[in-house]
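Just one protein chain is left out here, and the rest sit where they should.
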Amino acid sequence: MEALLQAIYDGIIDGNKDQVTAKVQEALDNGLPPETILNQGMVAAMAEVGRLFEEGEYFVPEMLVAARAMQAGLALLKPKLVQADVKAAGKVVAGTVKGDLHDIGKNLVCMMLEGASFEIIDLGSDVSPERFVEAVQAYQADIVAMSALLTTTMPNMKVTIDALKAAGLRDKVKVMVGGAPVTPEFAREIGADGTAPDASQAVTLAKSLIGA
Amino acid sequence: MEALLQAIYDGIIDGNKDQVTAKVQEALDNGLPPETILNQGMVAAMAEVGRLFEEGEYFVPEMLVAARAMQAGLALLKPKLVQADVKAAGKVVAGTVKGDLHDIGKNLVCMMLEGASFEIIDLGSDVSPERFVEAVQAYQADIVAMSALLTTTMPNMKVTIDALKAAGLRDKVKVMVGGAPVTPEFAREIGADGTAPDASQAVTLAKSLIGA
Amino acid sequence: MIGIAYKTAQEMVFGNALHPVTTPSGIVIGGGAVIPEVNYTLPPMVINETTLPEVRLRYREMTRRILQRAVELRQEVLILEFEQLYELTQYPHWGAYVTSDIKEVMEEFTRTYGVKSALRVTIADIRDKERPPRMRSGEPMQTMLKAFDQCAAAGADILSIESTGGKELTDRALLDGDIEGLVYGLGVLAPNDMVYLWDHIVAIARKHGVIAGGDTACGFANTAMQLAHQRMLPKVLAAIVRLMAAPRSLVAIERGATGPLKDCAYENPILKAITGVPISMEGKTSACAHSSPYGNLTAAVCDLWSNESVQDVKLLSGYTPEVFTEMLIYDCRLMNTALRQNAGQMLRDLLVQSDHRTDIQSLVMDLDVCFETARRIKEAGTDSYARTLAATRWALEVLLQAQQNNVTEFSRSETRWLNHLSNAIQSLPETPDELRHRLKTEYNSLFIPAEYELWI
Partner (left out) sequence: MIGIAYKTAQEMVFGNALHPVTTPSGIVIGGGAVIPEVNYTLPPMVINETTLPEVRLRYREMTRRILQRAVELRQEVLILEFEQLYELTQYPHWGAYVTSDIKEVMEEFTRTYGVKSALRVTIADIRDKERPPRMRSGEPMQTMLKAFDQCAAAGADILSIESTGGKELTDRALLDGDIEGLVYGLGVLAPNDMVYLWDHIVAIARKHGVIAGGDTACGFANTAMQLAHQRMLPKVLAAIVRLMAAPRSLVAIERGATGPLKDCAYENPILKAITGVPISMEGKTSACAHSSPYGNLTAAVCDLWSNESVQDVKLLSGYTPEVFTEMLIYDCRLMNTALRQNAGQMLRDLLVQSDHRTDIQSLVMDLDVCFETARRIKEAGTDSYARTLAATRWALEVLLQAQQNNVTEFSRSETRWLNHLSNAIQSLPETPDELRHRLKTEYNSLFIPAEYELWI
């Protein structure tokens, strides 16, 4: 049992998708509880990947393959988790705001959040306030994460927040904003709940916002 | 007559106080109307001094002696002007805000405004919001001119404007703000009526604010 | 051996180019002195019909303050860069309004104070707004060409762009650390796009009698540098991408661009070595826009010295555009004094030596390395793919050697990546078609081959 979990853990850290799917299947077949596989195998591995990244040992490409290996394993696990009523840490609707095509930062944040077992609804880039509102409603999201790289598109963050207010959703959802030009003062001014200077700190912020 | 006015005009431009007082007296004795002496002799001269300053021909020291010569002449003229009901361009209450001792800029603005025939009530430096309010009330001022050099004292400009509002005076008086750290955006944000980047442009602003 | 413009790296020095360029206002670029190039932009604000008057006023005011500071410091020549924000290209007449506003202020200062200036207008590559982007067909390309045309008519003296052909692929390949995707994007898609784009830009420049400046690999190599700075990507990858991007930017010159090449392009010294055109460079004094791993080195052979881009914000002494203008002026004063005292080469070497071994990325930007890169690119012939392979392999060689000789610090993870990239580079195929077949299938949805007139 220990050995299987270790193999899943190692498979994620090495970004070895095939190993992860094989070992997750084996673990399930052996009757290991899905929550155990998820928490002790996969979430623990992604936490270690995050630590390696923080320490400069890993870069984004390694994180990406790790995240993909985790997702492959998760695909096997998900049906069982639903049965066992294991929930995601929270649901995040993410996108770069209207007018902004720069999505590298947003993609990184999504990946890191996914690694921390958030469920991500990625709306992509150039997302209008209306689409954010729709998605929050449709997915019953816990968090809206908006990104902007251009100073000329930043004001659209406020427009989106105002649209959430107008739709009566602002109290039901936390708003995170990010991107190179965003400052804590700006976040406060437009009425967001917080901002983080980089993708890994965005995870910490998301967790603290929903008390996870 | 022409020669007398010319002598007053030249006396101010040269900063020759004695010449100005002598010639103003002579002009009055000869029955020249005080408004003519004021406008064609003195105000015209100060305008020329302003122009020389703008062109880099004069510096502050020359402006100061010119302003003093003008004031000496004005002292003789004032009683007659009151009789003739000639009014100042407007009344300005000026001071550097609470916490700020840097008054070089404020002094220059006062001097230039005086030259443009505004009446100045100079409250000095480190002026509390209450004192600004009192002075506006007591002197029935048209304009409040506040200056700050320190970024830490700038916020006191807003405090003063709020105090004017609370006292019901904000609609009765125009507010000018200035000093190195003050930007047009800041002026707008705190609800001032305008700002100018230097002392001579402050005169243009003051005139436009009261439609003079 | 096929010759490049300069015979040795030693011949190259700041302020001097083999083929100087003269602006309509009579400023000679690369003719014996380094000239400051100031790039200034708006603070965070919405640009639309309503705010346009404010936008225009702000540009006029920024321009006025910059030129005022130049007058105060007795700087007699200056290049201004108006790098358009998305909306200003999207609505070409807006960009043209601002262009003529700026030009008006420039001309006022020439009349009043005699200060000579020239205006570089950099058009935004608005094709980058759709994914996958339509590079040739449809509206964005037509709008961009309209923007070039209208700005040239409105007073632009120099036309530039940071074109994004291939970026839809390299953005993804960068995050994957995938050399094959990077080589295909930079060695096939980008050059292919630039041939088409620059033929049009050069034609517009000729029509208006203005200068076709150049194109930068900003969206590729500077993106990599920034991601490395944020520790998202290994520095060895960013270093390799830096040299890999040079053949792409060379295309603009081959299609008729004459320089001054645009500042963002750290590949410019290589292009100057090959072609002799004058170049703009940025480095230490562009810290306002991004951190540089080689802030002095980049000045070594510059003809214009730029601050990259600064937002209009108030500091204690005034607004940032004038603040950075002052710093650029003093940088240039030092370089020009050195030229006058016959100490140009000496100062150039100090600038290079101060940086060339302090960071993995600066290793490939050493002047001698740039010169050798130029030589190898030229030697690889006229095909962009072959040139890109040559530059990539040479970058690898430089890094491997530096790592073996302990020239600078390579962390454990950088060393691991260097070995990984070494393998990937060694197995690159010799033709673009072979590479196309090898590309990850996930990439297929990212770009539209027909938009590059490719049919595979």
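In order of appearance the chains are A, B and C, and numbering begins at 1 in each one.
The criterion applied here is as follows: a residue touches a chain if its C-beta (ideal position, glycine included) is under 8 Å from a C-beta of that chain, and two chains touch if they have at least 3 such contacts.
Model, not experiment: these values are computed from the prediction.
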| field | Contact set of the excluded chain (shown chains only) | value | A, B, C
| request: May I ask which residue of C:290, C:420 or C:436 touches the chain that does not appear here? | output: C:290
| Which is it among C:69, C:116 or C:262 that touches the chain not included here? | C:69
| field | For chain A, the residues touching the chain missing from this view | value | 151, 180-181, 183
| request: State which residues belonging to chain C touch the missing partner chain. | output: 69, 72-74, 229, 283-285, 287-293, 295-296, 309-311, 313-318, 320, 323-324, 326-327, 329-331, 333-334, 336-338, 341, 343, 346-347, 349-351, 353-355, 358-359
| message | If the hidden chain were put back, which residues of chain B would touch it? | response | 56-61, 64, 99, 101, 104, 107-108, 124-126, 150-152, 154-156, 181, 186, 198
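Please note the rule applied: only the chains that are shown with their structure count from here on.
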| note | Per the touch definition, the chains contacting both chain A and chain B are C
| field | Pair of chains joined by more contacts [C-beta pairs], B-C or A-C | value | A-C
| request: Calculate how many whole Å lie between the centre of chain A and the centre of chain B, each centre taken as the average of the chain's C-alpha atoms. | output: 61
| said: From the mean C-alpha coordinate of chain A to that of chain C, what's the distance rounded to whole Å? | reply: 34
| said: Nearest whole angstrom, what separates the Cα centre of chain B from the Cα centre of chain C? | reply: 52
| task | Give me the residues of chain B that touch two or more other chains. | result | none
